[in-house]
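Excluded from the complex is one protein chain; the other protein chains are retained at their positions.
A, B and C are the chain letters, set down in written order, and residue numbers restart from 1 in every chain.
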Amino acid sequence: MSQTTTATPTSPAPTADGTPRRRARSGSWWQRLGPPAVFLALLLLIVVLQPNFFSGGGIRIVALQATPILLIALGQAIVIGVGSLDLSNAAMGLLAAILTASTLGSLGVVSPVLCVALVTLVGLVNGLVFAYTQVPSFALTLGTLGILQAASLVLSDATTVYVTANADVLAWMFNVALAGLPAAFWMAVVLAAVLWAVLRFTTVGQGMTAVGLNETGAIFSGLRTRWLKVTAFTISGFTAGLAGLTIIAQSGAASSFGLGSDLLLPGIAAAIVGGTAITGGVTNPINVVFGAATIALLPIGAAAVGVPPQAQSLVYGAVIIVAVALTMSRARGAVVK
Amino acid sequence: STTSGSSTGAAQEAIPKEDIVLVASVINLTNPYMASMVEGAKALSAELDVPLKIVNSNGSSQTEISQIQAILAEGKKVVLMVNTVASSDAPPIVNAVKAAGGYVTIWWNKPDDFEPWTVGDNFVAFQKHPGVESGRCTGDALADGIGDEGNIIALPGVQDSTTSQTRVAGLEDALKDHPNVKLLEQRPANWDQQIAFKETQSLLAKYGDEIDGVWAADDAMMLGAIEAVKKAGRIDDVKFASDGLYPPTIEMMKSGMGDDAIVGETFHRGYMAAATGLYTSYLAATGELKVADMTKEQRNSLFKISCVTPENLDEFTKYDTDVEGWVKQLVENGPFDTEPATLIGQGPEKLPGS
Amino acid sequence: MSDLKARPAPDAAPAAPASASRPRPRIRGVGEVAALVVLVVVFAVLNPGTFLTLDNLRTVLDQAALPLVIGVGATLVILMGSIDLSVEGVMGAAGMTFVLLSANDRNGLDLGLGAFVVAVAVGLALGLLTGLIHTLLKVPSFIVTLGVWYVGLGIATLLFGQAAIPFLTSDGLTSWPSDTTLGLPHSFLLAFVVVALGALVSRFTRLGRYAFAIGADEQIAQDNGVPVGRYKLYVFALAGGCSALAGIVGSLQLGAGAANVGIGNLFLTIAAVVIGGTALGGGKGGVLRTALGVVLLTVLNNGLILSGVSPNIQSAVSGVVLIVAIAAAGWAYRGRLRIAK
Partner (left out) sequence: MTSTQQDPTRTTEAALVLDGIDKRFGQVHAVKDVSLTINRHEVLGLIGENGAGKSTLLKILTGIYQPDAGSIEVNGTQVRFRRPQDSVAAGIGVVHQEQSLLTNLSVAENLAMTASGSRRAGTRLGFYRWGRINADAAATLDRVGASIDPRTIVGDLSFVDRQMVEIARAVQVDEMVGGTPLVILDEPTSVLERNETEILEREIRTLKEIGSVVFVSHRLDEVLRICDRIAVMRHGELVAERRTDEVTEDELFQLMVGRAAQATQRDDRAGGASQTPVVAVQGLTRRGSFEDVSFEVRSGRTVAIVGTMGSGRESVCRALFGAETWDGGTIELEGTSLSAWSTVKAVKAGVAYVPSERRVEGMVGGLSAAANLTLSHPGSTRRGPFLDPRARNRTAATWFERLDVRPSDPSLPLGSFSGGNQQKVVMAKWLMAEELKVLVLDHPLRGLDPGAKEIVNEQIRAACRDGVAVVLLPDTLEEALEMGDDILVMRDGEVTGRFDLSTEAPTSLDLLEKMV
């Protein structure tokens, strides 16, 4: 309505104060290019120090290791994007891995589908409890983390669960390579691209960004903020489930303390090194790919360059800080918490 | 023992010594056992005059696997000994080593049905000390130590570790012969001194003076438990038994800490394990050991573990003063016949009663 | 990362003109206290004869000591809207420093009280480093402190070297935390003093008040003349100092140096801060509330052990209790405009 009315322009010169178009906002190009740049710089440094890195397939190893981190980080980045945090998603991935390992033999192809679905459901429940009880996500998912850890222990009978048959259902993920990198990695990259498109080109994505930037404003705009948050947590569950599958594809076994049991902090770090603002509303899943690659590169690079093992932890910590310091978007005067 | 089955994988080619790099992968660098492993690897590296790299997994499977892969990617022929963080790490590591044409021996953890001979020559061997034996020997000692009557608590390691599980199974089996000794409760303490301290504190609060003995799956946890018991003022009334005979444990046993509080231990050494594992791989790499000709016992091996009590302690302390000497012997006698860690049987280990 | 909507309903003010009467007292932390009472009653019923004993009380207090000390720093940091994940790393570095500079079986150094001073200084320095990177490079505290966590562990690992575990050799020293005065373990008394100081600092000093101000709105605080950067630095240093102190006490409890002396303390403390009701978004909460949260969690852990809950599912029980306690405490405040993050 009211398209019918036209207001009398009250100013004779609407262009006088009108500024020239400027598409690029200050710092935004770096926000876009920072994460890949940091990854490439780090890679360059490693190649200079260890020229065999490429020929030995270093990149393939980085992609291999980056895959589960990336999947966890993508979900985390979406949740951080709505201004929350999901401390339980790595544990969901591990649970999915354990369930898949114990059912793949009997259920075949159905098993991974079921397991991912189940973990997605856990994410959904997380989101619902969060939205309706309003327990801060940090506390809620810390609680869920505890529950999931116990579930993993109980379901695995506190031992390592091995895939007994049908391993081929998942093995292709790392056996098949495209352009020298494992299929699972490309799968995760495609997922990142899809999430990027969702955030950029859909109303749901725009809604999630709005919630992350100013939830009150989103509420007063009539957005279904609860559902947007539930969606974010559900996505986190889904990507965690996929991460679980990659763990099985990699090792054919899973246990509560084995591979995949320590993806939480790398996942968060990857999201942030990928330019995700911890305060919410700024998420670029494509850059999270580089964030994950950077995080995966650190231990590999450290070993390749020959950092003494005692000092690796120290170097790792320092590099994370430097990487984020370089990729952070700092609008002038912006508040950083 | 039988000879190994069909060897899949590429035919074994002798690798010139100059192309070899030794790699020892350990779980962390702040546990005395791991420190001892590094010491053994270094001694072997010096003895063979082959360069060595250490991988510090920092308790993370992810870190472990990626660092090993990174080293494989450098192009040198890798001769590897891994103390896996978790059993499930073994397949990806072995596969990566195989793809790169290196040779690997795994220590302590692997899936039971993941046998070296089904993988091929590159997975040279899996080695460990029997856990059941360890649990039996310390369980018996502890039961005897508290006078064959009373209550004990147990501190297993990380819950999903087979090493810990077999040791606990041994303990439980040993207690069958001591009907008056009751295992009150088990609290996993993740191989960690600090966690063991807290868990023991809690259990002391729960059971008070009922506790007569503490069993731990390794010495780091026992040391935490001892501290907690000391602080509760009960060090003279409680007995301890555990696995590993760490240097501080030796001191405590010698000095008769408490009222001779430590009653049972086992002897096996990180440096022996690491050097044995690395040397086995090395022999395969250089072709001195034809993997195809190795017996199953040699490829999935159990090595001797010795029960230590305050009485026979001196028999074992002598080894630690001369690590280089022991490694020299290893190189002389081969990986399977060097006292006190000689090959005694084939894995996987059977749990009592199964 | 959570806060109640700051906005009051402007017209909802009481009908009477805002008279000069004292503002209505705010009853805070009732939910948490109730939860604590419920836990104590439940455990007392489940474990007659073991839970409500002096020995067990001492155990609980001794175990609460480390998170209480850490909680003071963590609360101030979180009040500013930042977070400190470096706790366990700083504890490792400071603890190892302390052990290696005290009477120990690794080296001949024994600086006595000097060891204590140097170790605390290590914590302060790491905290200062955190603060500097955070304020000068504007890296989010989440990441800086994550990095410093690893750096701290790295320092501890380097100090540990490859020799045997360094043991403290002075029994007087190692028994200090669990020795009692007035029936209470020294570790707890120390924690009590630290918490009391923390409460005073946050109520009566510029440092504490500015932490609240920064947490409410950093930009406004800056515009109101609060030197935000400088005070952030102080608070992070203070938090580093608290972690260092905890690392020292932890090492004394262990009687030995261990790089992971702080293991498990980070999440425990942050959970306690959150349960206490300090908003992760900053600006609201307090040291005493965190202390309440710590006691709640310690009692919960202790009670679960006494009740013989299987270790496999203990984390689940803790998780459920954590969620239910916070949900219950905040149930009355749920609202369509409330922002939970």
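Keep this in mind: a contact is a pair of C-beta atoms (placed from the backbone, for glycine too) under 8 Å apart; a residue touches a chain by one contact, two chains touch by 3 or more.
Keep in mind that this is a model prediction, so the values were computed, not measured.
In the full assembly, the chain not pictured is in contact with A, C, by the touch criterion defined above. Residue A:210 is the one among A:192, A:210 or A:300 that touches the chain missing from this view.
Per the touch definition above, the residue from C:71, C:262 or C:283 contacting the chain not shown is C:283.
When the omitted chain is restored, the residue from A:219, A:271 or A:336 that touches it is A:219.
Although one chain is not displayed, its contacts with subunit C can still be listed: residues 6-15, 17-23, 203-207, 209, 212-213, 215-217, 220-227, 283-284, 336-337. If you put the missing chain back, the residues of subunit A touching it would be 1-23, 25-26, 201-204, 206, 209-210, 213-214, 216-224, 281-282.
The criterion applied here is as follows: only the chains that are shown with their structure count from here on.
The chain pair A-C and the chain pair A-B differ in C-beta contact count, and the higher one is A-C.
Mean C-alpha positions place subunit A and subunit C at a centre distance of 29 Å.
Contact with two or more other chains is made by residues 157, 162, 312 of subunit C. Among the residues of subunit B, those touching two or more other chains are numbered 29, 159. Residues of subunit A touching subunit C in their complex: 83-85, 129-130, 133-140, 142-147, 149-151, 153-154, 158, 215-216, 219, 265, 268-269, 272, 278-280, 310-318, 320-321, 324-325, 328, 330, 333-337.
Across the interface of their complex, subunit A is touched by residues 29, 53-56, 58-63, 65-75, 85-89, 91-92, 111, 113-114, 158-162, 165 of subunit B. Subunit A meets subunit B in the complex at residues 50, 52-53, 55-58, 61, 64-65, 68-69, 153, 156, 158-160, 162, 250-263, 266, 296, 299-304, 306, 309-310, 312-313.
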